[in-house]
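Certain chains of the assembly are absent from this excerpt, and the rest are unmoved.
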Amino acid sequence: MDPVVWFFVLGVVAGLARSDLRVPAAIYDLLSILLLLAIGLKGGVELARQPISGLLPQIGAVLAMGFALPLLLFPVARFLVGLARADAASLAAHYGSVSVATYAVGVAYLGARNIEFDAQLPLLLVLLEVPAIIVGILLARGIDGATKWGKLLHEIFLGKSVVLLVGGLAIGWASGADGIGPLEPLFFDLFKGFLALFLLEMGLIAASQSKSLRSRGLQLILFGVLAPIPLAAIGAVIGVAIGLSIGGTTLLAILAGSASYIAAPAAMRIAVPEANPALSLTASLGVTFPFNIFVGIPLYFTLASWLHRGMG
Amino acid sequence: MHQETRKLLTIVTESALETELCDELTRLGAGGYTVTDARGRGSRGVRDAGWASSGNIRIEVICDARVADRIAAHLRDRYYSDYAMILYLSDVSVLRPEKF
């Protein structure tokens, strides 16, 4: 297992054992800023290396997936899991959107195996963050006059993760590999170390979710474990269809199979306040995130390799 | 020193509401407000500020009784059913009554 994943385990164990270990909120913020910028910068540098013509079809396909996933998830959450409308819509938004931390663990997983991935992945990551949240709000509220869309879209598009990813992409693209060179020690060389610390904190948070997990019963756990697999499969198929490499296909599957725990909760809390925030967050952070980093990522990689062999 | 009585309205709620609430307070006639970060427990469970969205804020507003009532009514209608929030009032003496 990748050592960064052990840090997650350490956090979970410390949290469940009620250790007094804490990562200060300011450090959590610093680490997420660094990871988001690093992912963006790396992507931007890669994008600058090659012509980006021919990217439009891929962008279209991925956006379409972003809008479609929550529509598939909503009926499952509403009728199979048996949630109220607002809660089902919120869960659909969380799982339709993406988790940057899961993506980062995926990047580390590929890196440890020396598997390259396509330059546009960080761009696709950004594209997948937003649509599901918009669809989720629509599912909960319908298209009534009461929703203040102006304010909401502002909130969503200018959320910190979108801003840092897009900003990093733009700076990396504008500066190129040479320009970014002096920034590499902080953003690239230390990436895995920062990810390890971040996962330690994620483990502590996931442990703190375990209490609400117990009170929610089995459905949520089942949903959190079972939903990622078909979602990731859809991501993998689309990845192959739009011509991504094995690495890229794996990452797109990871994105599709991951659930948001930053952007979606923040937006849903404001836009759909009647949805119970603990519900989606517990599933996303307490079940799906650990499932993905332990089981999902290797599985999606196998799937991507298998699909590629099938094509080749 | 000349002193006058005003209402001190204290609100404890989710930190996600800070921007929105502060704008509303101004619109409802508060001459100012003071915010501190907090954590706590209530009917909606523990809010331990362990990370980003799970903390509380504690807002204090000094104002006259009329504005205090208006703010309280607004918060009740708009937030009580969906958000972790408590609200309480007390009397305080202020030195420069024209400020509040």
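Letters A and B name the chains as they come in the text, with residue numbers starting at 1 for each one.
In this section, contacts are C-beta pairs under 8 Å (C-beta built on N, C-alpha and C of every residue); 3 or more make two chains touch, one makes a residue touch a chain.
The structure presented is a predicted model; accordingly, all values stated were derived computationally and were not measured.
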Per-kind copy numbers - full assembly in this file: A x3, B x3
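Basically, only the chains that are shown with their structure count from here on.
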Centroid spacing, where centroids are CA-atom means, of chain A and chain B in whole angstrom: 35
In the complex, chain B residues that touch chain A: 14, 16, 20, 45, 48-53, 55, 79, 81-83
Footprint of chain B on chain A - complex, ascending: 22, 25, 28-29, 201, 204-205, 208, 212, 262, 265-266, 269-270, 273-274, 277-278
